[in-house]
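A single protein chain has been omitted from the complex, and every remaining protein chain is retained in its original position.
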């Protein structure tokens, strides 16, 4: 482990997901792996993706926004359970996602309370999906607020958690490049099971299984042992710190 | 440790240094730290920096290239000893450094023989110092040759060691940004002692002590414990692989 | 043609222009060419550029904002007519242009209704003119909303139109590079006539004629037939798709 | 001097500082130097940095936001006086800094009134500190408004002042690279005296003295005379114009 | 078609492949598609990839370089035949590939003789594989020589063919992003058949089938009709020219 956990106990992860499916497709492996090691993982869904990422549900006759949200809530809660994470929904609306100042402050409070060692969120600039940018910006701003000594003097200020960025759907067009290829082989069955909960987007399951294999092959090409079969790619926002070169 | 060592024993490091001083100023901490952990470190000096990086020696009356090389050899050998590394000099000439095809093949052989887990070398594009570019290119080409199954079928092919790039003198102008801030606090006195061996460039000792402190402050700002006082910065060439998020 | 039109009839273009002059100077050729081929082109002017881009009018004694807007409206309407496009003014104010959430939704509605095959707008980051950035961001967000199956379930969701970015006044400083050099030779006289309608900025006519020639010379240097005399440059936002290599 | 001053008298500088300490650490030398040459310098502090940049004060028992602001006001006013600048506080709040449209307009008015030849502000994209981004964006937008002929027809429009960006705390991670190394040797004692006024951040004094030396060494390496001991680094936003090559 | 063919007859394609397998994995679809449309495609293999890209063969007892080359020659010739292309081998050696000046001139002669409308080759900067860089540089230099009016005054100078860059194995690490997603659905079975000829690298067949599907999904997401199932990605070197916006 290259950084010391900010907590006395196990290191903790907080995921900030623009829509209620993103954490499953893009970070399901990292979540399951962290939980598998006994560390707490909490998922914050800014929206349900009810308008823009629920194609399967909208094909059903007489669908309404409320019913879509309900279905998405259930699916995501189930997926989080499968992965071993707790989950919380802010229901801010999607396409577009708009995050008002008081919500940023609220998220800062959640970060300060949970003291994550690592934050997971979206890339800075996805030309296809501006909700992803919004989640990225919100994460960096809330992290900064949580670090302010004077933001809430009754609680201790946050340290400096890394912010890992998920792989977007079309990585190269979003300026994404993999800086960490995370071995998720031991928990890949968990990720697949979680993905299968997302019935509104079931066309993506095969796609993300293939992507996991492709990133796994690349991990081996970058020095991982040949037992690595599946990986997830992340881009870092800040330098890593530590006492080892590899 | 995020990757499995390619060796059965301890992980090993190979440093490819354009001039005989570079490994001390830019990577002395990493070298001492690795040696401190009991792992082998080998330094390959492509040239002595006899023409371009020996200002102190050239100020002496009646200096010759041979005497400069001799002095630089002694200084670097002493510094390597202080740091705990073995060292080897290819004496290819500097300003400019030119690396002929057969020398690249020879370096590939050294890499294959030593099987380093990490290679340390210069950045790809330093507008001030094209010898640094040459060392970078040589390292990537020699690494590639060492990986070829058919390059020397009698010895096993190399795996995929990371290539960490040193911090250049003017980092921003060279496209360098720190991706790893390595805590060198436990061995900083070793680095200082090694730097003091380099009498031809003694004006740099103070400069690199200050830089070590500055990078140390930044490490703490990026989540290192406050006990970290000194750091060295590195840029990665390839993604990291591993089983942990931090 | 490398993509299939989303419409049953001819492909259609929608231009989102920060100020009422931009579509003429920067995309007049593309508009005239599209109209010339019988396809519908619609121009959406977010503002009149009444404060920041009407220097000629403000030199007149006793000028008021309302009179500037009126003059700019007339000029732009006339220019659109010359080019063969329909036009619509949102009058959101300029320097700065601010686009409220409900206006973004309204623009998304216009996009969904018109189903353009191509959107034309400004670059993402113009340090001279933040209104251009605002138009870019608005276009990408509105496009995303128009694609959401649940945004307005009574109408079909938008496909994936390309977003072509106009050439800004100082392209290199804005991160612009030409990815498409569009041959506008057959309609260049139309563009010149349209530019001459813009009396508040008449100092620009000569400038844009020269730019058209310069881009034309570059088109020939990139493989266009020597009959190409005038071109306009565009940067793409997304990959092109198609069945041919050239 | 490579550009003609917009004023009949001496060239003038306006500094737009996110927090009340930034102008001291990052631009104290440039301010003192300009004042030393008899030119007016005005500092606009958007916030006091009361929540996020006053760690020293928050360590005191029973501290309140109002008392922090008061202390920060006094420190910054004293530092400005030492540097030879006038100063003005907008007290917009920090962590996060939010700049409402009417405030941007007000800043545009200040710019138009003072007609600076150079604006100094933060970088565009600091992942650690989004308040810096906000100050950058505010500066570019306010500058654009001040240039509009129709923004306030009763006063003359602004010319085109350069916008120089300060060096951020972790330059490489913020996309900063030095384009101007400003010799501040003649006024460095002024800068040190001003830094010592900032008691809420006194841990930074040593850090910025070292940074000044480091940039001074780099200035000499880029052709400055060896008498240069201290420098500040700036990134430009726009091309320079002038009649000389060096 | 957006550019006029330089030939009186059908447009032609020339592929410059560092190793004898690259053209199959990376461009087999483009080649088969071009041939399918009745246009000539010629493949130039700079090396056999005998040392670095023939792992399967080197696993066989008693293998020699000559036997590897022979096997690779046969495989590649067969694959080219399946794809509908002619092929030529320069046998320059691999890992590293070195291209002497006279060979560059010879390639320039081949280009001038064949007058391709499009050149296909590798990316500029692949940190894993410097042979790819060498092929890129060779292609641009040979293209430039072929364009010189005085290079061989007895034959006409080349026009300005586009240079499309193949997708490398780890695209994001190589600065690759897809600018063209080429629909290869109609010829995908040809590509699969050609890939199956490459017995020395048979572990890659599944990998490239998956990649083809993944790029196909992305093509649809960028506006291709839903009938598109498989695609290949290319990066352009030069702007496109033409008379249409899409």
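In order of appearance the chains are A, B, C, D and E, and numbering begins at 1 in each one.
Going forward, contacts are C-beta pairs under 8 Å (C-beta built on N, C-alpha and C of every residue); 3 or more make two chains touch, one makes a residue touch a chain.
Keep in mind that what you see is a predicted model, and the values were worked out from it rather than measured.
K.L.:
With touch as defined up top, name the shown chains that contact the chain not shown.
P.N.:
Spelled out, the missing chain touches these shown chains: B, C, D, E.
K.L.:
Taking the entire complex into account, which one of E:140, E:209 or E:243 touches the absent chain?
P.N.:
The single option touching the absent chain is E:140.
K.L.:
Among B:36, B:51, B:106 or B:221, single out the residue that touches the unshown chain.
P.N.:
B:51
K.L.:
Just to verify: which one of C:211, C:228 or C:245 makes contact with the chain not shown?
P.N.:
Answer from the full complex: C:211 touches the omitted chain.
K.L.:
Sort through D:146, D:181 or D:195 and give me the one touching the missing partner chain.
P.N.:
D:181
K.L.:
Tell me where the left-out chain touches chain E, residue by residue.
P.N.:
Within chain E, the residues touching the omitted chain are 101, 104, 137, 140-141, 144-145, 147-151, 153, 163, 237-239.
K.L.:
Please give every residue of chain C in contact with the chain that is not shown.
P.N.:
128, 169-173, 176-178, 207, 210-211, 213-214, 217-218, 221
K.L.:
Which parts of chain B face the unshown chain closely enough to count as touching?
P.N.:
50-52, 54-55, 58, 63, 65, 68, 94-96, 98, 127-131, 173
Convention: only the chains that are shown with their structure count from here on.
K.L.:
Just to be sure I understand the contacts, which chains border both chain E and chain C?
P.N.:
A
K.L.:
Set chain B aside and report the joined-up groups of chains, separated by bars, or one piece if nothing splits.
P.N.:
Result with chain B masked: one piece.
K.L.:
Of the pairs given as A-D, C-D or A-B, which one copies C-E, with over half of its contacts the same by residue number?
P.N.:
A-B
K.L.:
Go ahead and align chain A to its copy chain E using Cα positions, then give the rotation in degrees, nearest 5.
P.N.:
Chain A sits rotated relative to chain E by 180 degrees.
K.L.:
Report the inter-chain centroid distance for chain B and chain D in whole angstrom, where each centroid is the mean of the CA atoms.
P.N.:
38
K.L.:
Approximately how many whole Å separate the CA-defined centres of chain D and chain E?
P.N.:
Chain centroid spacing, chain D to chain E, equals 52 Å.
K.L.:
Where in chain D do residues touch two or more other chains at once?
P.N.:
In chain D, the residues touching two or more other chains are 128, 173.
K.L.:
Quick check of your reading of the touch definition: is the inter-chain graph here a line, ring, star, complete or other?
P.N.:
other
K.L.:
Going by the touch definition at the top, which pairs of chains touch each other?
P.N.:
Pairs of chains that touch one another: A-B, A-C, A-D, A-E, B-D, B-E, C-D, C-E.
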